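Apart from one protein chain that is not included, each protein chain of the complex appears where it belongs.
So, subunit A:
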Amino acid sequence: MKFADTTVSNERYEENTQRLSKRHIWNKAFKGICFGAMAFSILMLIVLLIRILTQGIGFLSWDLIVNFASRNAEDAGMLAALAGTIWLMVVAAPLSFVLGVGTAVYMEEYAPVNRFTKLLQTNISNLAGVPSVVFGLLGLTIFNRLLGLGASVLAGGLTLSLLVLPIIVVASREAINAVPTDVKQASYAMGATKWQTIFRIVIPTSLPGILTGTILALSRAIGETAPILVIGALTYVASTPSDLFSNFTAMPVQIYDWTGRPQEEFQNIAAAGIIIILLMLFFMNSIAVFIRTKFQKRF
């Protein structure tokens, strides 16, 4: 009997060893698959960047920046689009900053715990999920038609500032929330009022985080095409905007226009235009990262 028992357990042992090695093989395969999934994503980014660089770099020229749009690909430039994008940012940046930070300060410092505050929170998170083209419809009706601004820089800037508002609110709330309570209490203990504490302690302390969020939000706004198209941005403009009520075009709209043309030359300058817009985004993101690492206080 004893002999038989040992055989059984030996068999079991071998079976288990085999199963274990199978499980380890599975584990390795699974790890490989997951790594592959991650590598694929990064590979796509690399392919995209290389493709656009190789296609567009030969067409980057000074003319592209100082010329207006043209029917000939050789003369075509994006001066109007570049100026339009800068004008849009001049409108959208201060507006979305003030509104976003104001909302965040209200929600973090003043808002009582009630249904209105809860509604506000749900509202912000839902706004963040509204497709940008729907914001375009809002801008078309309210700013373009109802307020009579037309397809102007102002209408475009207002639309974009509402579009990126949730991003700034979320980032600012996070930054304000990170200001430690004891710093605020120290301010109160020195006799400061609530507003003085917010203006002199809370906002300065959270400013790096707020600015980082704002820059990231604006870099989203720069790349937005659909809402700008919907409110009526033109694809062919031969002048830079002269004031807030001028018609305009913007860089993504110009790139969209060139991409849609059948001639290959236009697609090449579209690639060159994309390089310029990606460089702008890269520059803005670098500033955001710089602010984050250089000025952010850790408590």
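Structure notes:
One rule holds for everything that comes next: a residue touches a chain if its C-beta (ideal position, glycine included) is under 8 Å from a C-beta of that chain, and two chains touch if they have at least 3 such contacts; residues count from 1.
Please note the rule applied: contacts and distances are computed from a predicted model.
Chosen from "Phosphate transport system permease protein", "Chemotaxis protein CheW", "Amino acid ABC transporter membrane protein 1, PAAT family" or "C-type cytochrome", the protein name that UniProt gives for the omitted chain reads "Phosphate transport system permease protein".
Residue A:Asn123 is the one among A:Thr17, A:Asn123 or A:Ser239 that touches the chain not shown. For the chain missing from the display, the contacting residue among A:Ala83, A:Leu160, A:Val179 or A:Leu229 is A:Leu229, taking the whole complex into account. Only one of the listed residues, A:Tyr13, A:Phe35, A:Tyr188 or A:Phe290, touches the absent chain: A:Phe35.
The missing chain, though absent from the display, is touched by one residue of A:Val91, A:Leu160 or A:Ile277; that residue is A:Ile277. Residues 23-24, 26-27, 30-31, 33-38, 40-42, 44-45, 47-48, 51-52, 55, 98-103, 105-107, 109-111, 119-120, 123-127, 129-138, 140-142, 145, 162, 165-166, 169, 193-196, 198, 216, 219-220, 222-226, 229-230, 232, 235, 252, 255-256, 259-260, 267, 270-271, 274, 277-278, 281, 285 of subunit A touch the missing chain (whole complex, contact as defined above).
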